[in-house]
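To start, the structure under review is shown below, and the notes come after it.
Complex shown without one protein chain; remaining protein chains in place.
On to chain A.
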Amino acid sequence: MNILWAAETPLTAREVGRRIEDRELAPTTVMTVLDRLVRKGFLNRTRDGRAWRYQPAASRDAYVAELMLEALDLTGDRHAALTHFARSVSGAEAEVLRKALMELEKR
(Lines give C-alpha, C1' and ligand atoms only; values in the text may rest on other atoms or scores of the structure.)
Protein backbone atom coordinates (compact mmCIF):
# COMPACT_ATOMS: atom_id res chain seq x y z
CA MET A 1 0.00 0.00 0.00
CA ASN A 2 2.86 2.37 0.80
CA ILE A 3 4.32 1.71 -2.61
CA LEU A 4 1.07 2.62 -4.31
CA TRP A 5 0.77 5.74 -2.17
CA ALA A 6 4.32 6.75 -3.11
CA ALA A 7 3.72 6.14 -6.79
CA GLU A 8 2.13 8.97 -8.71
CA THR A 9 0.51 6.82 -11.36
CA PRO A 10 -1.47 3.60 -11.15
CA LEU A 11 0.80 0.54 -11.09
CA THR A 12 0.39 -3.00 -12.34
CA ALA A 13 0.92 -5.93 -10.02
CA ARG A 14 4.23 -6.67 -11.73
CA GLU A 15 5.45 -3.12 -11.09
CA VAL A 16 4.41 -3.33 -7.46
CA GLY A 17 6.25 -6.62 -7.10
CA ARG A 18 9.39 -5.11 -8.57
CA ARG A 19 9.34 -2.26 -6.06
CA ILE A 20 8.95 -4.49 -3.03
CA GLU A 21 12.33 -4.86 -1.43
CA ASP A 22 11.72 -8.40 -0.35
CA ARG A 23 12.46 -10.16 -3.67
CA GLU A 24 11.41 -13.54 -2.33
CA LEU A 25 7.74 -12.61 -2.70
CA ALA A 26 5.97 -14.62 -5.38
CA PRO A 27 4.06 -12.58 -7.99
CA THR A 28 0.89 -14.46 -7.09
CA THR A 29 1.23 -13.32 -3.48
CA VAL A 30 1.35 -9.72 -4.62
CA MET A 31 -1.72 -10.32 -6.80
CA THR A 32 -3.61 -11.88 -3.90
CA VAL A 33 -2.84 -8.99 -1.58
CA LEU A 34 -3.83 -6.43 -4.20
CA ASP A 35 -7.03 -8.32 -4.94
CA ARG A 36 -7.96 -8.37 -1.29
CA LEU A 37 -7.35 -4.64 -0.99
CA VAL A 38 -9.57 -4.02 -4.01
CA ARG A 39 -12.34 -6.10 -2.47
CA LYS A 40 -12.13 -4.09 0.74
CA GLY A 41 -12.40 -0.88 -1.24
CA PHE A 42 -8.96 0.47 -0.48
CA LEU A 43 -7.77 0.21 -4.09
CA ASN A 44 -9.38 0.97 -7.41
CA ARG A 45 -8.27 -0.89 -10.49
CA THR A 46 -8.55 -0.22 -14.18
CA ARG A 47 -7.99 -2.50 -17.17
CA ASP A 48 -4.79 -1.86 -19.09
CA GLY A 49 -4.44 -4.35 -21.91
CA ARG A 50 -4.11 -7.75 -20.25
CA ALA A 51 -3.14 -6.44 -16.80
CA TRP A 52 -4.89 -4.46 -14.08
CA ARG A 53 -3.54 -1.15 -12.92
CA TYR A 54 -4.02 -0.41 -9.23
CA GLN A 55 -4.52 2.94 -7.60
CA PRO A 56 -5.29 3.90 -3.98
CA ALA A 57 -8.94 4.84 -3.46
CA ALA A 58 -7.97 7.59 -1.02
CA SER A 59 -4.79 9.20 0.21
CA ARG A 60 -2.96 7.98 3.28
CA ASP A 61 -3.79 11.23 5.05
CA ALA A 62 -7.48 10.71 4.42
CA TYR A 63 -7.34 7.32 6.14
CA VAL A 64 -5.34 8.72 9.06
CA ALA A 65 -7.98 11.43 9.41
CA GLU A 66 -10.78 8.86 9.31
CA LEU A 67 -9.12 6.75 12.00
CA MET A 68 -8.39 9.67 14.26
CA LEU A 69 -11.82 11.24 13.90
CA GLU A 70 -13.24 7.99 15.15
CA ALA A 71 -10.54 7.69 17.80
CA LEU A 72 -11.20 11.17 19.14
CA ASP A 73 -14.92 10.57 19.06
CA LEU A 74 -15.71 13.44 16.73
CA THR A 75 -17.84 11.60 14.22
CA GLY A 76 -20.99 12.06 16.25
CA ASP A 77 -22.08 8.46 15.97
CA ARG A 78 -20.00 6.09 17.97
CA HIS A 79 -20.36 2.97 15.95
CA ALA A 80 -16.93 1.53 16.55
CA ALA A 81 -17.44 1.97 20.32
CA LEU A 82 -13.76 2.31 21.11
CA THR A 83 -12.74 2.66 24.70
CA HIS A 84 -10.69 5.80 25.11
CA PHE A 85 -8.19 6.73 27.70
CA ALA A 86 -9.46 10.26 28.17
CA ARG A 87 -10.99 13.00 26.15
CA SER A 88 -9.49 16.38 25.76
CA VAL A 89 -11.42 19.49 26.53
CA SER A 90 -11.02 23.03 25.37
CA GLY A 91 -11.33 26.58 26.63
CA ALA A 92 -12.13 27.33 30.25
CA GLU A 93 -12.47 23.67 31.16
CA ALA A 94 -8.92 22.97 30.01
CA GLU A 95 -7.74 25.80 32.28
CA VAL A 96 -9.03 23.92 35.33
CA LEU A 97 -7.14 20.82 34.30
CA ARG A 98 -3.98 22.77 33.49
CA LYS A 99 -3.99 24.26 36.99
CA ALA A 100 -4.44 20.84 38.56
CA LEU A 101 -1.55 19.51 36.47
CA MET A 102 0.74 22.31 37.63
CA GLU A 103 -0.14 21.64 41.25
CA LEU A 104 0.53 17.96 40.74
CA GLU A 105 3.94 18.62 39.26
CA LYS A 106 4.91 20.93 42.11
CA ARG A 107 4.48 18.19 44.68
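In this text, a residue touches a chain if its C-beta (ideal position, glycine included) is under 8 Å from a C-beta of that chain, and two chains touch if they have at least 3 such contacts; residues count from 1.
In this section, contacts and distances are computed from a predicted model.
Its UniProt record calls the unshown chain "Peptidase M48 Ste24p", which is the correct pick from "Two-component system response regulator AfsQ1", "Peptidase M48 Ste24p", "Ech Hydrogenase, Subunit" or "Dipeptide ABC transporter ATP-binding protein". Not every partner is drawn; the one left out touches chain A at residues 1, 40, 42, 60, 63-64, 66-68, 70-74, 76, 78-90, 93-94, 96-98, 100-101, 104-105, 107.
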